[in-house]
Every structure is written in structure tokens, then in C-alpha cells.
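Sharing a structure here in C-alpha cells format.
Shown here: the complex without one of its protein chains, the others still in place.
Let's look at subunit A:
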Amino acid sequence: MLPIRSISKLIRCFSNTAGVSIKRNKLPPRPKVSEDEIEEVFIKGGKWWAESKYRWKLCQLEELKFKTNSNFFKINKTNSKVQLTHIPTGLVVSSQATRSREQNRKHAREQLAYKLQELLDPENSRAKALRELRIQKKHSKVKKTKKKYKLLDEEKQKQKELEKNEEQEEMIFKFE
């Protein structure tokens, strides 16, 4: 009979080799989305408005409309919510994460880029890799507490920083 300790060692050995583990520094790069494909809409306005190359055409339409019906007035309350539409796919994201509209615009663009990548290339997407990394981390945490893993101070620091970065990235998926 094998002693219990060696059994657990064996199991650990197997669980380590099974499945490809994800490395933090080998994640797919952060996705980006082209400004030309985005339409930015203020959330409370009933009408829509396109950014960039769609702008000019729309304006000419507007001008015609307003020649006939010209008294159209609007003051909005203060609001920082931003909504983006990806024109080619129709994917919509919105962000109300902070009180700063500029921050929310950035946040919404990041979110859109991640979602888009997941839609177009789910296998190699960064979002998927991040999710797997999180699961992996959970497992290794359990292991670590058992083993009383000792990292060098320097390494620990690095690890912490990486984890902080990941947390920030995970925030992208919150506060829609």
C-alpha cells in the first residue's frame, strides 16, 4: 500500500500536467476597436447620432429636417452615461462606471473591444483567457495554502502587481 502522502503527490503530478495552463505574460494582447466603426449615443436622447464618417451625411439630413420644423429645443440634466454601438455588428455597450464622462467613454470602448473579440474569435480572445486564468488562480490558491508556498519577496511583489492589473481589467466587465 502506498502511503497517503505519496498518493496526493501523484494526484498533484497528474493535475499539473492535465490541460494547458495559461501564463499571465502570454495572454492574448488587449483588444482595440477602430473609432470609425463606433457610434456614440447619449443615453437619454431619443435620437441617434453617429461619430466620424457617418456624421456628414446625417447632418445634411438634419439640415433638411430643421428647415421645415425648426423649433426643437433641448437641455439635458447632468449625466455621465455613455452608450456605444459597433456599426458593422450592431453590438451595443454602455458605461456608467464613474462620474467622469471621459472615463466612461474610455471604459465603454474597452468593453466593446473585449466583447467584439469574444464574438469574432472566441477561442483566442483575451476575455476567455482571463476567465480561465481566474479559475486557475482559484485552484492554485487552494493548493498554495496547503503547501504553504513560499515566494521570494521580490516575486511576491511582482505577483501582487500582476493581480492588481488583472483586477482592473476585470472591472471592465462590471458597471455596465
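Quick note on the criterion: contacts are C-beta pairs under 8 Å (C-beta built on N, C-alpha and C of every residue); 3 or more make two chains touch, one makes a residue touch a chain; residues count from 1.
The working rule: contacts and distances are computed from a predicted model.
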Protein name, per the UniProt record, of whichever chain is missing from view ("Putative UNC119", "Multifunctional methyltransferase subunit TRM112-like protein", "Trimethylguanosine synthase" or "D-2-hydroxyglutarate dehydrogenase, mitochondrial"): "Trimethylguanosine synthase"
Sole contact to the chain not displayed, among A:Thr98, A:Asn124, A:Ser140 or A:Gln157: A:Thr98
Interface residues of subunit A (partner: the chain not displayed): 40-42, 44-49, 51, 55-56, 58-60, 62-63, 66, 70-81, 96-103, 175-176
